[in-house]
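Here's the structure, in C-alpha cells; my notes come after.
One protein chain is absent from this view; the other protein chains keep their places.
After this line comes subunit A, so read on.
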Amino acid sequence: MAMAASAALRPSMAPLGRISAAAAAAAATVTAAPGRTQTAAFSTSAVLLKRHRYPGARSNKDYSKKRGESALRRTGTRWRLSVSDEPLPRPVPRDQLPAIETDPDHGLWEFFPDHRTVAAAPEEDAKHGRSWSVEELRHKSWEDLHRLWWVCVKERNRIATGNWERNKSKLGFGEAEALGRDREVRATMRAIKHTLTERFYAWEDAVKLAKDDPEVNLSGDGPAFTPSHFLEGEEEAAVAPAEEKEGEQHAAEGAEETAEKTAPAAVAAADPATIPASKPQAEAPRL
C-alpha cells in the first residue's frame, strides 16, 4: 500500500517507476476495484486532485527537484539520463598505467651531468681545470664571451641540482668537490665581467677621442671614418717644385686629388693584422 501511494505521489519518477514496475503493478491490482484494471504502473490522479484552481490558490509546485532520490536506497535519478546505459570507466591503478616516455632531447636533461646521471660523483666533479683568466678572455670576441657566460650559468645550475639531490637522497660525500668546481665557474664569470667592463671603458675613451678627431664623423651621415693620408705633407713637398709656376690654390687641389686617389690603395695595403676578422671565432671550449 505504501509503495502504491508513493508511486502515485511521484508521477515524474520514470526510472523509479520502471525499476519497481512489477511491484507497483502488483500493488495496484490489490488496491484497484475488482471491476477496473489499472493499465499504467502508477496513477497521476493524486497530483491532479491536489491542484487547486480557484483564484488566489497557493502554488502546489514540487520545489524539491530531487524528491525521492536516495543514494542509500540506490534509486537513481528521477529522469533517465543520456548516459544511463553507458558503462562507467574504471580507474586503473597507477602501476598498471603505461610507462611515460621521456624525450631523449628534452631540454631538462641539461640539468644533469652527462645528461643522464642525477648527481656527479665527487671523482667526476673534481675533474676540472682552472678558470679562464682575464688575459685569455681579452682576446675573445663578444659572441664568444656571451656563449661562455651561458655555459657557466648552465654548469652552476647543474652543480646546484646535484647538491640538492645528493643531500636529499643522502647519496654520500661530494660537497667539497662540487664547491671547488663552482668556485672555478664563478671565477670565470667574474673574469668575463672584468673583460667586458674593460672593453666598455675603452669604448668610452674612444668616443671621447673621436669627438676631437677630424677623421671620424660621429653624426651618422656618410662614412664614419675617412682616413687622411699619412704621407700627405711629404707628397705636397715633392709636388710643389714641379708645379711652382702654378698658383697655391692649384697645388692644394692637386694634393687633395692625390690624397683621394691614394686613399683606397692605402687601405688595400694595410697591415692584415689590423683588419678585424669577418668570421666569428670558433666556439669557446666547454668547461
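Methods note: contacts are C-beta pairs under 8 Å (C-beta built on N, C-alpha and C of every residue); 3 or more make two chains touch, one makes a residue touch a chain; residues count from 1.
Here is the rule we use: contacts and distances are computed from a predicted model.
For the chain of the complex excluded from view, the name given in UniProt is "Large ribosomal subunit protein uL23m" [choices: "peptidylprolyl isomerase", "Synaptobrevin domain-containing protein", "Large ribosomal subunit protein uL23m" or "Anaphase-promoting complex subunit 11"]. Considering the whole complex, the residue from A:A160, A:L179, A:A202 or A:A224 that touches the absent chain is A:A160. As for the chain not pictured, it touches subunit A at residues 94, 100, 102-103, 106-108, 110-112, 116-118, 121-124, 146, 149-150, 153-154, 156-157, 160-161, 163-166, 168-174, 189, 192-193.
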